[in-house]
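The complex appears here without one of its protein chains, the remainder shown in place.
Now for chain A:
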Amino acid sequence: MTHANHHIPDAMLKAYAAGNISPHFATLVAAHISMCETCRVALGAHEAVGGALLDVTKAVDVSSSLKTDVFSKLDAPFVPKPVFDRSGIYPGPIVQAMKGQEPRWKSLGMGIRQHIISYDKQGSLRLLYIPAGQAVPEHGHNGLELTLVLQGSFSDETGQFGVGDVEVGDEDLAHVPTADAGAPCICLAATDASLRFAGLIPRMLQPIFKI
């Protein structure tokens, strides 16, 4: 299992346990937990709190037919939903979000490529491919951006991020992530708002590339 140094913020794990985050963030959280036992443990603790709350909830009588209905269905044939396994560098939850398909990379220039997995008014989820040594244009964030490294590594003003690491970008972080030497850096990025680029040209491209 990967040893991550940068983890999901605890408040976000709690929100994931409760189902209080967008599907974009939820996919990234589930992907990180697939790679990180520290966060799997922390999620387990939040679920234990949820379970304890369920345990102490005041019981409300259920209708008398409910139990009969449930028992009548115990032997009914049941087809479980398909589970997506890890495929190469992509953990199961990402494979699921891509519906088992390979990424279809689109060039953003400078060797950088992206594949948008999902995009709606709640935010976006996409894969980024950054060649070794390449910098991503300086950008800030209007909201929250989480970046999970799947291959290679990148560095920016706040540190180095390797496979399994998550960088949390918020309104206070304006950064120039640069892929380190070695294999191309492939990341999963989830946002709840558009990014702000410092340079004029990237800003003009923003609506086109949905970043």
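One rule holds in what follows: contacts are C-beta pairs under 8 Å (C-beta built on N, C-alpha and C of every residue); 3 or more make two chains touch, one makes a residue touch a chain; residues count from 1.
Heads up, the rule we're going with is that contacts and distances are computed from a predicted model.
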item: Absent chain [UniProt protein name; select from "Biotin-dependent carboxyltransferase family protein", "ABC transporter permease", "RNA polymerase sigma factor" or "Putative ABC transport system ATP-binding protein"]; value: "RNA polymerase sigma factor"
item: Contacting the left-out chain in the complete assembly, out of A:A30, A:I89 or A:A183; value: A:A30
item: Residues from chain A at the interface with the omitted partner, ascending; value: 1, 9-12, 14-15, 17-23, 25-27, 29-31, 33-34, 37-38, 40-63, 66-67, 69-71, 73-74, 78, 80-81, 83, 85-86, 91-93, 96-97, 122, 144, 170, 192
